[in-house]
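One chain of protein is taken out of this complex; the other chains stay put.
Let's look at chain A:
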Amino acid sequence: MSSLTCAKLILFSIAGVVIQIIGLSLFVYGFFPVKPALSGISGTESFRVPRCNSVHNESEGDLPPDQLKALYEELSGIHPFDRLILMVIDGLPAEFVLGKDHQPPPKALMEAMPYTQSLLANGVAIGYHAKAAPPTVTMPRLKAMVSGAIGGFLDVAFNFNTQALLDDNLLGQFFSVGWKMVMLGDETWLKLFPGLFMRHDGVSSFFVKDTVQVDHNVSRHLGDELSRDDWHLLILHYLGLDHVGHIGGRNSILMAPKLLEMDEVVKMIHTSIIANQDNGQGRTLLVVVSDHGMTDNGNHGGSSYDETDSLALFIGLKNHGSEHASYTVNTVYQVDIAPTLALIFGVPIPKNNVGVLILGTFDSFTDEQHLKALELNSWQLFRLLQAQLPGLSCENSPCESFIDDQGPRKSKCNGNLENMICCLYLNATVLHSSWKSKNVSRSYSRADYSSIVAAYYEFLKTGSEWLSRRVTDKPVNLLAFGVAAMLLSCLILSCLIFHVCKEFCIRQKKNFDLVDGMSNWNLDEAFILGVILIVIISMGSSSMVEEEQYIWHFVTSTLDLLLLRKTMQSLPVKKSFRLYEGTKKIGFQVYSIFVLIISGRTLRGWHQGGVNWTHLPDVSKWLEMAGSNNVKLVQLVSCLLIISLCFFTLSVLGSRRKFVLVVGFTFLVFGLLVLQHIMIYQENTIVQSSSTATLMVQIIFAVLGITPIGTFIALPLVMPISISKKHSSHDSHTSTPDPIEIQYKYPLVELKDSLYVIGWTYIGYWCLLQLMLQQPVNAVPILLILMQILASMIYSSYSGLHQKQWVEIAAFYYLGMAGHFALGNSNSLATIDVAGAFIGMSSYSTLLSGILMFIITYASPILFLISMVMYISVKDTSYLLITQSADSGYLLKIMLALPCLVPMGVNSILLTAYTILLLLMRNHLFVWSVFSPKYLYVCATTVCVYIGVSSVALTVIYSYLVLAFRKRMQCSS
């Protein structure tokens, strides 16, 4: 078997990583819908033709609401209504009101809503099936209704510090023209629009079993509100019907009474509207919508017809009833509600709206107003298309070029997308402008008018469909290519690991006439591989994704027990336990495994993570209940313990050497600095916000960053190099029995010593940094994780031949994941510690706080990964050395290959498997709420593995090169 050279190995690994990065970015780009992004808020420019080089006039944004309102009214020329009542009935399928397939709804449902049906029958109300986009859950649907945009996942994910809707939306537009708003019902509105409502009474949708009180709480204010005239927009959000569905499904016996109750509300509002109108208090429009439908069982969230079939009912657009009432299928999209309402009330259409003015809502308006509305809608959509399609953008605008040479005729549109959209747009505008000129001379016909409307709709529908498809459709090629690339890189990395392991195994066999059992497939090795399988399978179930911490804690403690069993295996059969070499070794191993088990169990009990069992008691809750003083005490104690533990670890190296003293002393100083900071500032938010505290924190950050890097650079340069054969071993336990010749030629001992110190620096300073950043209650878990790391160092330094290297490194990875969850993280974005990310920030910076957030969240995996430096130093790999074949490349390979490849390999298997699972789950009910956040975590773990592994590789290679160079210089001189 040919052995890979070091250069080849590095080359292949880098190739694998690069392919993985490419695959991952392709997949992420393809899978997560990118939101059509136009920033800002529509203003008066939306009443002008979209042109290039249009002068942006920002000044009107500062107009007072009254003037702005007057300006909009003048510009739009549409202003028939004064007030709007938006009644949201959560989960009402449009089928209940409008029927299905040209058929009226069943008689029972007709009778359940007599008033609404009568309104529909005499044409006062116009109803539509408003198709909702998945995920059919309340908050995204409300966003779609008020902003006209189909939200992407990533913008939800990256807005985790606020739930407020920051994009341009109807309510914001209404607010800017000085509308007073009142909200009664689901408190989701309050989360979306904090501070916008003049009066509100939010109800929680938490008590799903309650179907009566939840709606009563909305209706109790209704009479009062209807009699007032100080509001312009009244939002009513009834949750009861959704709750009925969740309890008993579509055909629940509670459904008909609930519909009747809703009908009563409609009747009450409509009567009051008519009364107000007769009193001359202005016209009010009632819009009854539902956010989504429900399946037969009453569930929702997915994309079936039953779930997406939501209602849009406009009551009061026409006063005069027309006889013809038909149950034609008027299917529109839910996003169409936003532009329609914006146009009816004469405010600018929200910027990212992809909806289209609903056909039939402008029937009672003049032709001129209708065409104006269509024109405004087209302008808005055209602007959005310009932002999305580079071909339409201002630099190479094809539309401008053939504006002039086209007469008022309708041309056939084909060709590529840009040309088609352009052509359709021009058709409509040209027809409209010729109509306008005719309008002056009053020589237009009805046919002209309808052809213009048709032309506008052709453009609007094409543009809108393209835009919404862009958001919801997944580019198959991109996804397939991404997955294929990830599979390829996974294969490359696994092959490399396999190859290296096999080579080491053969080498080992050659060196020793083999110890029995080494070639056998051991239980712990099988279990390590089994864990990967367990984790992959568990990721397919949404509840297991939510409770992933149980898996990691369970498998790590099982692994600990298996290691204990393995150690017991080699315990000699002796009645009296005499202290000879072997027993002492095993004794140390047993102690370190017990440390692992105990601290692992404590870590598990620290935070009751996940979703379903968070209410159960845990240590952190108990501590927090005991008061902040106790928490602080515990934090200080663990901080002291961490510092002293670090010192103990360093002192193993022998305290007489100068560089050890220097490194230790700096650590002590900075440790005390952190301790003092914790003592004075934390918990004390008033002081913390002061500038001195911020400066202090910034100084500590800088110091904690610079010192390990300084150590990493300087230590190999100042490390004393021994030329004599008698070497001072760095660790009394791990005397390295390297062949003398190699030792003479290569700086092995020096390398091990310097790696030990550098690795120690990394671990120590990382812990100090975490003590600064993490919540006070997390100080003990940091201590426990540090103890776990040191215990596994002791274990692996004694294990030698008995434990294969890849098993230990994979176990490190698993322990890192378990620690990640022990620090209170979970697979939901809600557990990210946002507050910690602003420690030491004097001004808001997304990048810096993002980095801090990453450091806080991935504290444990990174700690375990960078402790690989120390692991390389303490793990005895000298049995792999053969004097003849040893050269620098081979030495580096022995030390570096597995510690770098195994974490990357394990991670790439998990990443690839989860990517494929996510693809399979793309229509799952919880794809956006459970699986996608988990995918973000998996991606971030991948980044964290890259960072950890590359810093380990960099450290070892750099130290080796510097030391080898110095050694050669010294030898030659």
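Keep in mind that, in the parts below, contacts are C-beta pairs under 8 Å (C-beta built on N, C-alpha and C of every residue); 3 or more make two chains touch, one makes a residue touch a chain; residues count from 1.
In the analysis below, contacts and distances are computed from a predicted model.
Visitor: Using the UniProt record as the reference, specify the protein name of the hidden chain from among "Methyltransferase-like protein 5", "Dynactin subunit 5", "Phosphatidylinositol-glycan biosynthesis class F protein" or "DNA replication complex GINS protein PSF1".
Guide: "Phosphatidylinositol-glycan biosynthesis class F protein"
Visitor: Quick one: which of A:560, A:808 or A:833 touches the chain that's been left out?
Guide: For the chain that is not drawn, the touching residue is A:560.
Visitor: In the whole complex, not just what's shown, which of A:70, A:198 or A:526 touches the removed chain?
Guide: Per the contact definition at the top, the residue touching the missing chain is A:526.
Visitor: Could you tell me which of A:223, A:617 or A:850 touches the chain that is not displayed?
Guide: Looking across A:223, A:617 or A:850, the contact with the absent chain belongs to A:617.
Visitor: Touching the left-out chain: which of A:475, A:605, A:710 or A:800?
Guide: The one listed residue touching the chain not shown is A:605.
Visitor: Which residues does chain A use to touch the chain missing from this display?
Guide: Considering the whole complex, chain A reaches the absent chain at 523, 526-527, 530, 533-534, 537-538, 541, 543-544, 546-547, 550, 553-554, 557-558, 560-561, 565-566, 568-571, 573, 575, 597-598, 600-601, 604-605, 610-613, 617.
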